[in-house]
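All protein chains of the complex are present and in place, except for one that has been dropped.
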Amino acid sequence: MKYRFTNDYSEIAHPRILQRLLECQNEQNIGYGFDVHTENAVKHIKRVFNASNADVYLLNGGTQTNLTVISYALKPYEAVLACDTGHINVHETGAIEGTGHKVFTLPNTNGKLTPNDVRKALDIHIDCHMVKIGMVYVSNSTETGTIYTKKELEELYKVCKENDLYFFVDGARLSSALSSKYNDILPEDMSSLCDVFYAGGTKIGLMAGEAVIILNDKLKKDFKYHIKNRGALSSKGFVLGIQFEEAFKDNLYFEMGKQENELALYLSSELEKLNVKFSSKVETNQVFIILKNEIIEKIASDYGFEMWEKGDKESCIRLVVSFATKKESIDMFIKDLNLILNK
Amino acid sequence: MKYRFTNDYSEIAHPRILQRLLECQNEQNIGYGFDVHTENAVKHIKRVFNASNADVYLLNGGTQTNLTVISYALKPYEAVLACDTGHINVHETGAIEGTGHKVFTLPNTNGKLTPNDVRKALDIHIDCHMVKIGMVYVSNSTETGTIYTKKELEELYKVCKENDLYFFVDGARLSSALSSKYNDILPEDMSSLCDVFYAGGTKIGLMAGEAVIILNDKLKKDFKYHIKNRGALSSKGFVLGIQFEEAFKDNLYFEMGKQENELALYLSSELEKLNVKFSSKVETNQVFIILKNEIIEKIASDYGFEMWEKGDKESCIRLVVSFATKKESIDMFIKDLNLILNK
Amino acid sequence: MKYRFTNDYSEIAHPRILQRLLECQNEQNIGYGFDVHTENAVKHIKRVFNASNADVYLLNGGTQTNLTVISYALKPYEAVLACDTGHINVHETGAIEGTGHKVFTLPNTNGKLTPNDVRKALDIHIDCHMVKIGMVYVSNSTETGTIYTKKELEELYKVCKENDLYFFVDGARLSSALSSKYNDILPEDMSSLCDVFYAGGTKIGLMAGEAVIILNDKLKKDFKYHIKNRGALSSKGFVLGIQFEEAFKDNLYFEMGKQENELALYLSSELEKLNVKFSSKVETNQVFIILKNEIIEKIASDYGFEMWEKGDKESCIRLVVSFATKKESIDMFIKDLNLILNK
Partner (left out) sequence: MKYRFTNDYSEIAHPRILQRLLECQNEQNIGYGFDVHTENAVKHIKRVFNASNADVYLLNGGTQTNLTVISYALKPYEAVLACDTGHINVHETGAIEGTGHKVFTLPNTNGKLTPNDVRKALDIHIDCHMVKIGMVYVSNSTETGTIYTKKELEELYKVCKENDLYFFVDGARLSSALSSKYNDILPEDMSSLCDVFYAGGTKIGLMAGEAVIILNDKLKKDFKYHIKNRGALSSKGFVLGIQFEEAFKDNLYFEMGKQENELALYLSSELEKLNVKFSSKVETNQVFIILKNEIIEKIASDYGFEMWEKGDKESCIRLVVSFATKKESIDMFIKDLNLILNK
């Protein structure tokens, strides 16, 4: 294996993150997120996202965060609306349903959910024999690497508020989304665009960690109890605290996103030169291309990637650029692909 | 604060663990525990515990592990039996019940459960209007620092097998338990003493991590699906893998336990010299002593510990020695306590 | 078998209930409780309990009602407090835990919970590692046939309100409780004594049915959705509606309770004449007596009853008088018992 474009969580962590952990190794810290590093991380996160009244908690992983937030917000008869490609629908082994809630889905539009989808979902659910939609879930960037515009989130949040629905933004790849050259959302906008969101760390250079930012007061009471109840409260919460402190004390969090986005664009421009087909526009760090199956087979011996949609003759594969990806790896890949294509 | 005896998870990790993470920082690894470090860790763990047929999974934390194992093993109408001081009963914010299962408790005997308790629990639950006991849960070492003898576990497992109950040993502090000078259980005995147990890392020098060792074939099928369903599958599973690989490739895992136990005994012998009363015998790394409330107040300004049982005049406090505790910290504490006692 | 004193649900229904169903057999009614009979039943129930602002729903059975109410009221990390003998703790096969909530128990006082118990439970649960008590559950009459005084309920509700806890009265045997000669609670008092209660029908002459009366506005929103979600919404809700309409349109509901209580007192006075020991004072329709085991064996061939507490030489049995019990059955039993005692 020469290089893995399989995902953005193949490396332990950004060197600064690891270095910072080393520096703190002789400290004694209070458990369960009551430590000073977590306190600092929370302070930085509130500042960056302009969310001085928010409650912020550091959890370990995405599925864990999704199930913890959603099961807190919803009554037992309530469902969360997502688009069909939503992570909570497809890739969490029924974790949301495992907490007792239906994930109601509608077909995606370029990986995204629209205000009309929300209205449609509400129109469908008309009486007590059907679930009530209680929350709308989107991820930014989406599962297909696309991003929401500020206007799109505003309109989604508006229709949510009009209909007494919570609006939840899964930001497992928020760094990449807000660092995209196509993005028009400032970090400080986030606090007025939804009820709760998270800034993912696992997929952008932290060993693990998702920072949940709760904006709506109704979602705040006793949230830490709920985290523990879901098995999501880390004894050594300070390990998360140290990492988020480092990522948010300056601009590291978004620099990592910017870097991977730029390299993804570089990769895409190089692929264009090879006349490779794209299944969607590259907006963040995920690149979806279509290749003949025999080509895919050949590059698979040296490079890692995910099979996205298998076809009879050609298939769509996903290449992910991470915080740790170097230009050299991309160049090597392009060179090898070129050789294969022209053999 | 001069030193915290609050718990055994106040420090990030043992230097060897951190060093090993650093060495691996430029690697790319496969996600979700399918990596080579996890593979090695599993190999070492199977060897150490003489469990070649076991299925081994690395999870993040204790509550998470308990709820994942228990909710896998039990049918909805089944309960888990624990003693009243059991971690799952008292200190997990209803996490087990959160997965749908009653924790049925009986009074502890020196922090432990006895075969007679199991029989009593079965005698109480006689028809379909009551839960069925489906699993017996103990922790070794226990919440009060005591340990089970080999015979005690054997007899518990025997009564479990006779009654078609699963027997689950919470080993959040297994290192400390099996390294106690009072212990007669070899690591390689564990594979014949229960259906499933875990070797905790969080409380003995890992950043996080609990290695679940599943011995009973009935608990193996699709367990990884279940981990994901509970939000407990780490994307960067290799971070756990690297740590457990390091801890189990030689004897580090048990050396850390041995060291903290010996220092706990040293602490206890020094306390004895000060004529301090103990609420229980020191068998592992937890020391429970009784002091006058005014003494406790005074040492609290310089030392961390947990208030265990508050009384009107005197109270019981818990001092925990960790893998990172140094003899000097204990000496300093003893010296300061001596001064306070003799003021 | 000459007669069963086993419980108060051995007969189909009171003749008036059955008669009323017959009269309605040619009607067509709207499903799911939107029918006119349910509407009338609700009207009567609100009038009788002085609960004009209440929301009232008719469910099928007690366990179903308990789990539906409790799982609506609590957040996932919240527990319900009950005394150890509470029905939800002992006799519902983990149904409450099945919805995700711990039942935290304290020892009963004469079958009852006290304000001090509530305070004690709150004192024990002090941080986010433990469940939060969110609701207090009592039943009136209790599992041991005792009843709460008005003052006792007032004080319990007061301590609940002071601590932001819901107060829930399981009234599976409310008819019997409020018809006791020792009772000082008027039906119209109920609306100011708790947040939610139910008036049981199954144990007092209806084929099935529990009328949930929700007083606290916070427990009202979308409750019908929740009923359906729990599988507790009857298609033919009007069958429940007709029965409750009949039971509450005049005083039938309480007359049945009064009658069974009086006969229970008659039974108890006759037993006293035979010098039988009582394990508790007879306040409602349940009579707990202590007999030698060989006596119990002999009467068991002709009479049904429940073994309450088995002892080596003598045991406590429970005799229940139902709405359908006739004085003749009691006289026959007393006569036969007398013969056995004097053999």
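Letters A, B and C name the chains as they come in the text, with residue numbers starting at 1 for each one.
Assume contacts are C-beta pairs under 8 Å (C-beta built on N, C-alpha and C of every residue); 3 or more make two chains touch, one makes a residue touch a chain.
Quick caveat, the model's predicted, so the values are computed rather than measured.
Participant: Would you mind spotting which of A:V42, A:L59, A:A79 or A:V320 touches the chain that isn't drawn?
Facilitator: Selected residue, touching the omitted chain: A:A79.
Participant: Can you work out which residue in B:F5, B:F49 or B:Y77 touches the chain that's missing from view?
Facilitator: Once the missing chain is taken into account, the touching residue is B:Y77.
Participant: Tell me which of A:V90, A:L186, A:A300 or A:L339 is the one touching the absent chain.
Facilitator: Of these options, the touching residue for the absent chain is A:V90.
Participant: Which of these, C:C160, C:V239 or C:L291, touches the one chain of the complex that we don't see?
Facilitator: C:V239
Participant: Hey, which chain C residues sit against the chain that's not shown?
Facilitator: With respect to the unshown chain, the touching residues of chain C are 1, 3-4, 6-7, 9-13, 15, 18, 21-22, 24-31, 60-68, 92-95, 98, 202-203, 207-208, 225, 228-236, 238-239, 242, 304, 324.
Participant: Considering the whole complex, not just the chains shown, which residues of chain A touch the missing one?
Facilitator: Counting over the whole complex, chain A touches the hidden chain at residues 76-79, 90-94, 97-103, 128-131.
Participant: Touching the missing chain, which residues of chain B?
Facilitator: Given the touch definition above, chain B has residues 32, 71-72, 75-77, 99-100, 128-129, 131-132, 222, 224-230, 233 touching the missing chain.
Assume only the chains that are shown with their structure count from here on.
Participant: Where the CA atoms of chain B average out and where those of chain C average out, how many Å apart are those spots?
Facilitator: So the centre of chain B lies 43 Å away from the centre of chain C.
Participant: What is the distance in Å between the mean C-alpha positions of chain A and chain C?
Facilitator: Distance between chain centres: 50 Å.
Participant: Measuring from the mean C-alpha position of chain A to the mean C-alpha position of chain B, what distance in angstrom results?
Facilitator: The answer is 33 Å.
Participant: Would you mind listing the residues of chain B that make contact with two or more other chains?
Facilitator: Residues 92-94, 98 of chain B touch two or more partner chains.
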